[in-house]
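Note that this complex is displayed minus one protein chain, with the remaining chains in position.
Up next is chain A:
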Amino acid sequence: MSRLLWSLTSLHKMDRSVANPSVWDTQQLYKHHEQRTVAQTRPKYREGRRLKAVKVYTINLESRFLLVQGVPAIGVMTELVQLFALYGVIEEYRALDEYPAEQFTEVYLFQFKKLTSARVAKRHTDEKSFFGGQLHVCYAPEYETVEETRQKLQDRRRYVNRASQNTAKQHNLQLEENTVSSCTKTQTSAAPEIQKGSEKARMENVNRDDMGFSVLPLAPEDDVSYRLHGFEQPLQLQWTTDTTLPTEDKMGSLHNAIPPVTEKETKQSASCKKERDFIKRQKNLSPSIRFMPRTTHLESRKRKLEGQAFFLNEAAETETLIGPKLPELPKVDMEDHSLNVTASLIRQTMSKVTSVPEIKPVQVKTPTVKPRRRI
């Protein structure tokens, strides 16, 4: 009975679905994949830097999956992957052969590890030309699994509440100069929040900490101050905190430049102290940093890199080795077990390959007597 009713309702919807794609139909093409026309009629005061369509973004529309349309079919997949890899770790990618594409173009699907990476990638690649074609990049949440959808929503909720907590914190800081007292306040207010969160979401996975969302990414100035501070720290400490080299992100994006200060929020006492330090730092450094000329910045970076090299050499000196030793490649954590395994494999083979030619010429050279040079 209900089944009949169900099929009836879906039937009368089918007729309309041709004109208006609704939530009921089965087609592969979704409305949110279409490129909307931009609004030309906005008054000056709410005209952004780029013309955009009238559209509302919600978390439902966002995804770690990106659909890339309009890729010229001239075998440039490698270049495309390289382009997108600039914005974050790609977990998976494939060509969507079944997806209806325009003539001489291909459609690709990318799955980023983090939603923030996908967001940055979309912003930087959509409507950009690529090997003579114009890319159209959109989110593809229909490729998510139930679990991924759930995780996405949880991460978003956690991020929003943490961010609003932080802004509340800031208000406190602005009101009272005494940072210590405000710190204890946030401590007490933060504790019940966490409890509530775990109560409410019985399925919450505590181990996964903000997969998709950065915890309030810092503005460029703050970031610089952090780096500068890092330089002032003892070198050893700096080396341990910055496992990935803090060299500049060429994209100017901050998605991976989050200091550990905000990451360890659960450790309240530690974070409290760090926060105080951070504020002090900001107070001390912000005026000088804001107007720091580029040459100074480059110099400090150079000095920092030299310092790192020095540190490496120092470590090497403790071993019984005579002569200069090249600094070892820093072990980069790829944030994924299988990636790490691959990286170490590559490293091993590379070291094998480079070690072989060193021996060979010696073996070859010894038996042959150098012929006398004719003048």
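The definition used in the following text is that contacts are C-beta pairs under 8 Å (C-beta built on N, C-alpha and C of every residue); 3 or more make two chains touch, one makes a residue touch a chain; residues count from 1.
In the analysis below, contacts and distances are computed from a predicted model.
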### UniProt protein name of the chain not shown, from "Armadillo repeat-containing protein 7", "Ubiquitin-activating enzyme E1-like", "All trans-polyprenyl-diphosphate synthase PDSS1" or "Large ribosomal subunit protein mL44"
"Armadillo repeat-containing protein 7"
## Note on the structure
Of the candidates A:35, A:82, A:129 or A:164, the residue in contact with the absent chain is A:164
### Query
Considering the whole complex, which of A:61, A:81, A:305 or A:345 touches the chain not shown?
A:61
## Note on the structure
Those residues of chain A that touch the unshown chain are 1-2, 5-6, 9, 12-13, 16, 20-26, 30-32, 39, 41-43, 45-46, 54-61, 141-146, 149-150, 153, 156-157, 159-161, 163-164, 166-167, 170, 200-203, 216-222
